[in-house]
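Sharing a structure, written as structure tokens. Questions coming.
Excluded from the complex is one protein chain; the other protein chains are retained at their positions.
The block that comes next holds chain A.
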């Protein structure tokens, strides 16, 4: 570019100097003048080209700058992506498996749990009905027998469920008047609703209670002494495992590794083993006695045989008689009779 521009510039200079020469010599030449004009036009063209060139260069530089900028941005995004990926990969390995596993439950499990906790979360409907009824005055809609029942048995009926409920609730009756007065008062407003909400089993129950004598009424009231506790009672705590450990500690036994059931089992096993050993010893003793008895009998028999043989060897006169005596011992004592028989036989012979 520079060379091209230089040559054109040179050409213009040359044309200009030629023009000046011709003018100085006072001999202007049209040809030289034209050459000067074309050279000038040429130079202008070259200058325009140069301008364009410069602009392009500037544009190129700008673009280069931009690409560098974008490159940096891309690089940054790529690194942040990589970092994020790394983080993501690091996170689920610890968080995902437990959360997926530990909260799984089936409907059956849920229902079983609901059934198990239901008696500890809210009292049975009847228990609170008793409390509500305590504040209720005679209702407008009540029929004749129910009304009379109310009038007649209000003292007991109102007292029993209410006090039992309160007592069970507060454990030791500490300032119950506050509770009895504060709890029932709002019920008077909704009294009629309350009576309509009572279960349909209410009328037969009232008639049955109506006929019964006063002292038997609590016996057929299923709500008598109904207790509700949303927490373990003192009695339950006192009869629990912790209390039993406390008893062990009080007895000077280290509860660690000590299992009363295990101890009981071991004691029973020892007892059993002892009893079995006794049984075995007894059986052995009996067997030995039996053996001894048999031995003695055998010796007696042998002695008997030996005696008979002796008798046979010594006697020999009346063999038949002696054999008969040896065989049939009782006849030995009925000597005369036997002898008579023998004599008879002899006579027959």
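FYI, contacts are C-beta pairs under 8 Å (C-beta built on N, C-alpha and C of every residue); 3 or more make two chains touch, one makes a residue touch a chain; residues count from 1.
By definition in this document, contacts and distances are computed from a predicted model.
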| item | value |
| --- | --- |
| Chain excluded from display, named as in UniProt, from "Ubiquitin-related modifier 1 homolog", "Eukaryotic translation initiation factor 3 subunit I", "Mediator of RNA polymerase II transcription subunit 31" or "non-specific serine/threonine protein kinase" | "Mediator of RNA polymerase II transcription subunit 31" |
| Residue, one of A:1, A:220 or A:249, that touches the chain absent here | A:249 |
| Touching the absent chain when the full complex is considered, from A:262, A:276 or A:289 | A:262 |
| Contact footprint on chain A, counting only the chain that is left out | 102-103, 105, 109, 113, 116-117, 120-123, 125, 128-129, 131-132, 165-166, 169-172, 174-175, 178-179, 182-183, 187, 190, 194, 228, 230-234, 237, 240-246, 248-249, 255-262 |
